[in-house]
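The structure follows.
FYI, not all chains are in this one, though none of them got moved.
Which chain is which? They are A and B, in the order written, and residues in each are numbered from 1.
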Amino acid sequence: MKLISAVIKPFKLDEVREALSEIGVQGITVTEVKGFGRQKGHTELYRGAEYVIDFLPKVKIEIAVSDKLTKKVIETISKSALTGKIGDGKIFVMPLDEVQRIRTGETGEDAL
Amino acid sequence: MNKIFSKLGVIGLLSLFLLGFTQTGISNEVFDITKETVLVAEQDVLVVEAAVEEVPTINSGDTAWMIVATILVIVMAIPGLALFYGGLVRSKNMLSVLMQVFVTFSLMSLLWVIYGYSVAFSDGTGTPWGQMIAGGFGAAFLNGITPDSVSGTIPEFVFVTFQLTFAALTPALIVGGFAERIKFSGMLLFMTGWFTIVYLPICHMVWGGGLIAEMGAIDFAGGTVVHINAGVAALVLALLIGPRLGFGKEPMPPHNMPMTLIGAALLWAGWFGFNVGSELAADGVAGAVMINTQIAAAAAVLGWLLIETLQKGKASLLGGVSGAISGLVAITPACAVVGPMGAIILGFVASIFAYWACTSLKKAIGYDDSLDVFGIHGVAGIVGALGLAILMAPTFGGVGFDEGVSMASQFVIQAKSVGITIVWCAIATFVLYKIVNSVVGMRVSDESERTGLDTTSHGETAYHS
């Protein structure tokens, strides 16, 4: 199994979620994060004090998937999160040793 | 474009219906005016300005109340309206809304002393015809007014400031129509124009002894001048500017409902300055206006929540406060002529209409009046302006009609006053939009809208840790 973690633009979240649900992904965990990258932030000015706010609000979505679904999920995310402009984000894939559903105690792919 | 025109048509029809009801089309209207003026000249017209001509001694009690009433209307605008609106937008646009209300309020205050008061309340030097529409420039820069000038039983400076607050609040109400996508500079330009060619003439027509006053229309505290006016302008602009990006698709829930509650409560409290203050004195009528205002609002809260519970199963805070504002809007023109039970009925009914406008009508027409300025101020304002003709009847505990006036004829007069306001405001707003839009633009870029106006227009963020 894999843990896929993707950092995307916040307003793309709904689209990505729907696309994932269409290919059968049933669970997602979403975190609000701040992204620092090539895309630039903005400047704020308060009575002469200038602050460069160099992070951008992003959301991180995490999905545990079976090995065979991995490729499809990556594809789906990269399609639905795409705007083509800088700051679209990244997808990270990590190995996942074990999963367990707390309610039932199921483990492995059954628990996804 | 076509779509917009067809939507504008709906408003046109609405107002034509109102005018049609009066059995005289807008064109006849124009020609009938001088005749009518003669007919109603002796009428004991209930207009605020009436008091202005009386014996010039200052009553300290009335003055004390009017100073406070003025401050209360200021509190309605800032922070009241600013928060009521601000809480309803997304957090990325919070400051832009606060800013729009705050700066509009400030700018209009200045324009009022520079030429507004003069145009609205001084006598013009023009033809009697022109006089029906607007005053003159004799009191520009408050020329000739001193601490000793008296208006009714209060210092004229107090009257000037009280009226200033109405003139500053009304344009600020419009902000709700185009929130979350307007260009700041375009807005300021538009507001300046709208103040000049919409607010001032309508104010003069209603309170400055002009056309609508002469018709015998009743608008005690500003149903037409303030609420219908702002509501119609917001609707027209919402149609012309178009919906927010993602409207109807992405969720756009209020980002801070407690702020909206604070705003609504301050509007409620401030409304006593608005309504009771319009009596321009601390007397028995003021007392009647006060109780009417309170219970119309209370009834409207329950009205909205009742229909909401019946239709959706839950009573919401946003429903409660929307109801309150609807009731307050509806009682505004009526507060001195209906009795307490009339006030309850009016508030209750107005909130049902406003509910319908904000939910069904809005969906049916498909405009994005971001914060329902039309649905609440426009619609409840119309309900109030028309409804008072019925509820002022003694049967409902009202003050009754002037000699020679029947419920039907008063209703016709009210409908005319509403129709004139709608048509005048809609046309002028349309023209102003076109001009300003081509000169500096009225809408921000898509990217700015996505990012939020707070950082892109004002270089600030509402909340940090």
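One rule holds in what follows: contacts are C-beta pairs under 8 Å (C-beta built on N, C-alpha and C of every residue); 3 or more make two chains touch, one makes a residue touch a chain.
No experiment lies behind these values; they were computed from the predicted model shown.
**Student:** Write down the full complex's copy numbers per chain kind, following the labels used for the displayed chains.
**Tutor:** Formula for the entire complex, using the labels shown: A x3, B x3.
Following the convention adopted for this analysis, only the chains that are shown with their structure count from here on.
**Student:** Between subunit A and subunit B, what distance separates the C-alpha centroids? Give it in angstrom.
**Tutor:** Chain centroid spacing, subunit A to subunit B, equals 47 Å.
**Student:** Tell me, which parts of subunit B touch subunit A in their complex?
**Tutor:** Spelled out, the residues of subunit B in touch with subunit A are 246, 250, 450-451, 455-456, 459-461.
**Student:** Can you tell me which positions in subunit A touch subunit B when the two form their complex?
**Tutor:** 11, 14, 42-46, 53
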